[in-house]
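One protein chain omitted, others in place.
Chains: A and B, in written order; residue numbering restarts at 1 for each.
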Amino acid sequence: MGVKVSMTVNGKKLSSDVEERTLLVTLIREHLRLTGTHVGCDTAQCGACTVHMNGNAVKSCSMLAMQAEGADILTIEGVAAPDGTLHPMQAAFKENHGLQCGFCTPGMVMNAIDFAKRHPVAGEQEVREGLEGNLCRCTGYHNIVKSIVAGSKAMAAGK
Amino acid sequence: MGAPLIGARIERKEDYRFLTGAGQYTDDVVLPGQTHAVFVRSPHAHAKIRSIRKDEALKKPGVLALFTGEDLAAAKVGGLPCGWLITDVNGQPMKEPAHPCLAQGKVRYVGDHVAVVIAETLEEAHEAAEAVHVDYEVLPSVVDTASASSKGAPQLHENAPDNTCYVWAIGDKSVVDKAFAGAAHVTRLDLVNNRLIPNAVEPRAATGAYSRADQSYTLYVSNQNPHVERLLMTAFVLSLPEHKVRVVAPDVGGGFGSKIYIYAEDVVVTWAAKQINRPVKWTAERSESFVSDAHGRDHVTVAEMAMDKDGKFLAMRVHTTANVGAYLSTFASCVPTILYATLLAGQYTTPVIYCEVKAVFSNTTPVDAYRGAGRPEATYVVERLVETAAREMKLDPAEIRRRNFIRSFPYQTPVALCYDTGDYEATLDGALKLADVAGYAARKKASEAKGRLRGLGYAAYIEACGIAPSAVAGSLGARAGLFEAGEVRVHPTGSVTVFTGSHSHGQGHETTFAQVVADRLGIGIESVDIVHGDTSKVLFGMGTYGSRSIAVGGTAIVKALDKIIAKGKKIAAHLLEASESDIEYDRGVFKVSGTDKQKMFGEVAFAAYVPHNYPHDKLEPGLNENAFYDPANFTFPAGTYVCEVEIDPDTGKVSVERFTAVDDFGKIINPMIVDGQVHGGLTQGIGQALTEGCIYDKDSGQLLTGSFMDYSIPRADDVPSFKVDTRETPCTHNPLGVKGCGEAGAIGAPAAMMNAITDALGVKDVPMPATPQTVWRALQNKKAA
Partner (left out) sequence: MHAFKYHRASSANEAASIVARNGEARFLAGGQSLVQMMKLRFVSPSDLVDLGSIKDLAGIKADGSGVTIGAMTRHAEVAGSAEVRKAIPALAALAGTIGDRQVRNMGTLGGAIAHADPAADYPAAVLGLGATIHTNKRKIAADDFFKGMMETALQPGELITSVSFPVPKRAAYMKFKNQASRFAIVGVFVADTAGGVRVAVTGAGPCVFRSKELEAALSKSFTAQAAAGVKVSDKGLNKDLHASPEYRAHLITVMAKRAVQSIA
């Protein structure tokens, strides 16, 4: 029943033997032990499992690992600089208190980075709409929105 | 050292790990040889179990064990205890039906635990669970709060006639009735406080492990109070020696009350780990969370306020039926009584109050404390009554509040609590100003020009936090103490590790508590680490709920710090060859008063651990102190919320245009974190008012809102950016002057929201949640009327 799946995760090429039904998130969490990507629901709504596939934010709980064959996957563990310096979006979340319990945070940051690349000068309302696929129960979104507006600006300035 | 840390906006110490994916939540913990558990749950609201066929499941690949209620009974595993005894109006104890971890012959709600399958992999456990054949005899069920105790309703428990757990009351009914008889005006509301499903984004999870080497157990669990979990599990359920059980609540992804309790899954994985001699892991799928995490609220209430001709409150009379679900969860009994009726005075001088609460069992998931726990329900009753009374009496809603505010403290309410301090006028004035109520009329006009309805609503809430003086709680039925413990360990080089019995699951204790410690000791915050959530590290703890962490847990740490400084002074006196009474401690320095002789904190710490020159005759080496703090009173955060909504009459959609909160939390340690707590609480309160409706099918007892496809927790575009501010009357009975801030938003927001919505619609009441359909229907009914 096993199949081989190969992809690049956080810059490292790898291949893994998995069951065919293995979800991408299961591969990331259980096989690669990158546990920063979270599972918060079973109906693809919470977005805690968001990763980038070939530069696009996707929900890793809603796809098979096999659908990522040959893809370039980026998880929250691969976002900060190699020396540990936070990515401007991560730094913006810290500066603006855009996280509390931290569970939704990796998915929020991954979606925010993808969003910011496409909407470098987004305003509050646009950010709120861009968060339709991510649930947070702690922050009331107020500071997440602030973080993303600030992080988007910082990313644009850094280009 | 530098500027004071208490009151400073300091970025959180815990953020780096969460932002880089390095948090360690329960499901992230992988133990060698771990197995996976899947629970077989009842698909029926009420049924007898005729038989359970295990054979097919046991033959499935990878299956290691399958346990049912019979196995637990044979092993003498006890049921889940309730931690608070309520005594009913006749002096009888509440009815406490058995709450088995796996069903004993009967299931009583959809999701009730029937069996557990343990297998090598999660998928194997799932497949085997599907092969467990349970033969049910389906029984009639009752899910509805108002009718659960009516004649002829299906009975859940033999020892709870009429599905009644208790009828409890506070106040003198005859005095209250008399006040009503003489009142110039009476306002009455029939209110439903809707059932909510907490939905912390991290699902509950538990991994149990057992070591034959020393007969010890370890439980990793997503929980708000690991010591309480251990105490309940060892003393009441598994009869294990407490010192042989370690409970670790690592990073926890939100709690909101739902992770206070001891749950069946926690017990079963712990027990099963020994049976199979392998770690057993269970993580809830979200659909399991919906049916198995304790729900919140679910009251049906008739509330009345009596007033004189000037709108002065004379008396209040409240009758509430509270649905506790199928079984009593850990603190279910105290929520609709002690945490509810005692708050009915609100911010007002209402001289007499009577409240009667009937708690009923139903074929629904157990109900327990959810962010606010009793206090949102109380605030909803009081503040809906007050605003409605103002409308009926044609008084300005701010003015009617002013006429009734408590202004002198301490103030003994007619419902047991004694408020130590507050300034309700200050938070009301602050909120009116920040909300620009003066500009409301113009905004309403602008909405009307667009064909929209606009409404304005207030809520002036009070809550009792910092639970609790143990003696008071004990006299009211608590079966536990409610103190907190803290330990300050000064290392030889002067850095500090603090162990606290409080637990952080988003509140930022690793930062705020470090601020307190660093500020008090006058050392750098980077020299202070906070450890929590592990019974093997922390001496003891009652945990985090009821906005108690800084007021009770923080105070315990302060008490331990006082001991550290006192001992430090003794050491410094010796080193400086001065009298102990001449030593002052100021910002990291022990000084002989009036001289320039001094020793740094680090030097004293070093001397304590390298005691070459040391007063051995008077003092032990080392610098490590702990303290237990039992509060003298509750704390009483209060505030005023102002909400402005706009309604699209064509669709019924409500949009929250402005939301303003001015709170008095006493002294504030970190304003950034406090604001964040308020934002989150407000959003949960707005969720209760606008989007979150838990619905059971009346006939089948099925949970119809069993996933995020049907149960809507607020998203980013459901809420506005908030305007928040604070006023400060320090708490009088703890050294930090703090009151607590975690629940305020969820307590005050629903009433403010519904006052605004009913104002916009021009109707007396609309049920929560005010979904588009509900609001549209209300408008149609109004048109038809």
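Here is the rule we go by: contacts are C-beta pairs under 8 Å (C-beta built on N, C-alpha and C of every residue); 3 or more make two chains touch, one makes a residue touch a chain.
Since we're looking at a predicted model, the values are computed, not measured.
**Q** Touching the hidden chain in the complete assembly: which of B:E14, B:D88 or B:E127 does that?
**A** For the chain that is not drawn, the touching residue is B:E127.
**Q** Just one of A:G47, A:G98 or A:G140 touches the chain that is missing; which is it?
**A** Considering the complete complex, A:G47 is the one touching the chain left out.
**Q** Considering the whole complex, not just the chains shown, which residues of subunit B touch the missing one?
**A** Against the missing chain, subunit B presents residues 123, 126-127, 130, 287, 650-651, 653, 690-691, 693, 695, 704-705, 708-712, 718, 771-773, 776-777.
**Q** Hey, which subunit A residues sit against the chain that's not shown?
**A** On the subunit A side, contact with the omitted chain comes from 1, 3, 19-21, 23, 42-45, 47, 50, 53, 56-59, 61-64, 66-67, 69, 111, 114-115, 130, 132-134.
The rule is short, and it goes like this: only the chains that are shown with their structure count from here on.
**Q** Quick check: in the complex, which residue numbers of subunit A touch subunit B?
**A** 19, 21, 29, 33-43, 45-46, 48, 75-77, 79-80, 84, 86, 90, 93-95, 97, 99-106, 109, 124-125, 127-129, 131-132, 134-146
**Q** In the complex, go through subunit B and note every residue touching subunit A.
**A** Against subunit A, subunit B makes touches at 11-12, 14-25, 27-28, 30, 123, 199-203, 251-254, 256, 285-287, 505-508, 672-673, 675-676, 679-684, 707-709, 713-717, 719, 721-722, 745.
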